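Please see the structure below; I have some questions.
Complex shown without one protein chain; remaining protein chains in place.
Right, chain A next:
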Amino acid sequence: MALDSKIPEGPLAEKWKKYRSTVPLVNPANKRNLEIIVVGSGLAGASAAASLAEMGYKVKVFCYQDSARRAHSIAAQGGINAAKNYQNDGDSVYRLFYDTIKGGDYRAREGNVHRLAEVSGNIIDQCVASGVPFAREYGGLLSNRSFGGTQVQRTFYAAGQTGQQLLLGAYSGLQRQVGMGSVKMYTRHEMLDVVIIDGKARGIIARDMVTGQLERHFGHAVLLCTGGYGNVFFLSTNAMGCNVTAAWKAHKKGAFFGNPCYTQIHPTCIPVSGDHQSKLTLMSESLRNDGRIWVPKKKEDAEALRTRKKGPNDIAEDDRDYYLERRYPAFGNLVPRDVASRAAKERCDAGYGVNNTGQAVYLDYAAAIERYGKIEATKHGIDASAAKIVELGKAVVKEKYGNLFDMYEQITGVNPYNEPMQIYPAVHYTMGGIWVDYNLMTTVPGMYSLGEANFSDHGANRLGASALMQGLADGYFVIPYTIGAYLSNEIRTKAISTDHPAFVEAESKVKAQIDTFLNIKGTKTVDYFHKKLGKIMWDKCGMARNAQGLQEAITEIQALRKEFWKDVRVPGSANELNPELEKAGRVADFLELGELMCKDALTRNESCGGHFREEYQTEEGEAMRDDENYAYVAAWEYKDESNWELHKEELKYENIKIAQRSYK
């Protein structure tokens, strides 16, 4: 099967405009008879469901949480990008497009990314109209800040809770449709398979997590808005429930999986504290606006810090290595995430890391506190002492980042106003995902994927504040148009009975898997396997990978998977709320996905963005791409266990000159 990305012809800036005006429409009377299933209620799912229901389609939304408002988009802290150029600093649609392609290390599609940049401004308008309280300046206009990988201020934010505010905005739009009866909401429901009839996606099998009942739901189209798969690493910044199951079931039924090895390791997370750790907490990238990252210059200082013979404030200014500022003077502490993460790993591997584990670096606010303190003193005409300046500065920092600082203290017990924070990279986001064409349709007709669940816009590395942008772009401004191209041909399709053999068969397979879990009655818990898998993935398919490690990982994962199916213990029964049973299903899928990620990483003999193969680096340790052989999207087709076929979608750059990424 040849991959067709369906990027419209024509000049870059005209593609979307022209396409939008020519894509087939569905008349309102027909929309009422067309049913759409949306799985996932985060930014992509909630905005898509609300928008499609407003247009007149019949929509069903499924989420595993107890309310649509709890989807993990809610936890995004820093902000959302948009090419508004409100700050008059030279921003434009083209610049946002360019930054995103470059930030993605030239592994994203030009057409998709330009469309994303074009609609970015509409997103901000829509959110403000629906009551999202973004941060504002005293003049009453919207405030912006900077994020990594850019030199303009285009990030809109609501303190450190931007994702929350955007999701609650989308959620309120969704609930409005629920109240009007045009969306039927299924909370505490997990999709466990997709139903395919005559080659088209026609519905899903979902489990009511409270009663354990399996349900069949028909739809003319199915939208998977189910987020990323970072939890394959066990420890990540994802919510505990985030999983790949819906995407993976779709993959096994014909949806190709794109670039599975592209994982984003976020540079600023709170370091691991012990074996009991269940998740990692992100400290927003916005902290890199003002914070300076350093490790000691001398190894003996690092040693003294690890054993607590010294504290960070004991290290003299001259003995600190602000390694990002040293290596990347043009972008400094605001280099993209992949670059910042690798630089931290490099210093820690070289023996300069701090914390008792040696796996941490400092994020220091002392300079920012002093700078802000001086500005405040000048503003108020105070001839301030050094102590007063610090006091004034702390107040400013509190206003800007207070909730993040509080969160840090809550988790670590250390007050970050007085002592630099310790941070270390952690798994945060997955650029890879289900392969989709320009319409966001997967390789299965009628099945779409939106938001983090698809692979489309971020190439090999996502820039900060772009995930929220993409989720809402897909849901508010892309799918409402592109779905017409498919549904306009479905107006004669009557609702298919869920007694159809395809539904019956899919349900019985789901039931069989659940029964298998409960009947293994092994000796080890689900988490035991999940943690083991996570460790293999982090050690061998994490921030740095090499061929030998990846080959080992594949063998280890296969063995672990065998053990899982022989020895996992799932207590309780199928017909009740059973969190262990839910986890077992998710971990079973992670155990297959992990192998594909390693296979993809092993096949891609280059380094790009979040995918760093140790064999392919420049003398300075920067990622070395191979554009001649690897400028393609790897789209994997599932054949059977441990067997995939690779399809390549060539990436063509007609508007951007492809170059080695430099932030120096």
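We take it that a residue touches a chain if its C-beta (ideal position, glycine included) is under 8 Å from a C-beta of that chain, and two chains touch if they have at least 3 such contacts; residues count from 1.
Simple rule for what comes next: contacts and distances are computed from a predicted model.
Note on the omitted subunit: UniProt lists it as "Succinate dehydrogenase/fumarate reductase iron-sulfur subunit", one of the names in "NADH-quinone oxidoreductase subunit F", "Peptidase M16 inactive domain protein", "ABC transporter ATP-binding protein" or "Succinate dehydrogenase/fumarate reductase iron-sulfur subunit". When the full complex is taken into account, the listed residue touching the unshown chain is A:G274, out of A:P11, A:P28, A:G90 or A:G274. Of A:E391, A:D527 or A:D626, it is A:D527 that touches the chain left out of the display.
Contact with the undisplayed chain is limited, among A:L34, A:V59 or A:A159, to A:A159. Considering the whole complex, the residue from A:S67, A:Q213, A:N605 or A:T618 that touches the absent chain is A:S67. From the options A:S51, A:N112 or A:T245, the residue with contact to the chain not on display is A:S51. Residues of chain A that touch the chain left out of view are 47, 50-51, 54, 65-72, 74-75, 84, 86, 122, 124-142, 158-159, 161, 163-165, 168, 171-173, 175-176, 178-179, 185, 187, 210, 239-241, 273-274, 276-279, 281-282, 356, 406-407, 410-413, 476-477, 480, 525, 527-528, 569, 571-572, 576-577, 579-580.
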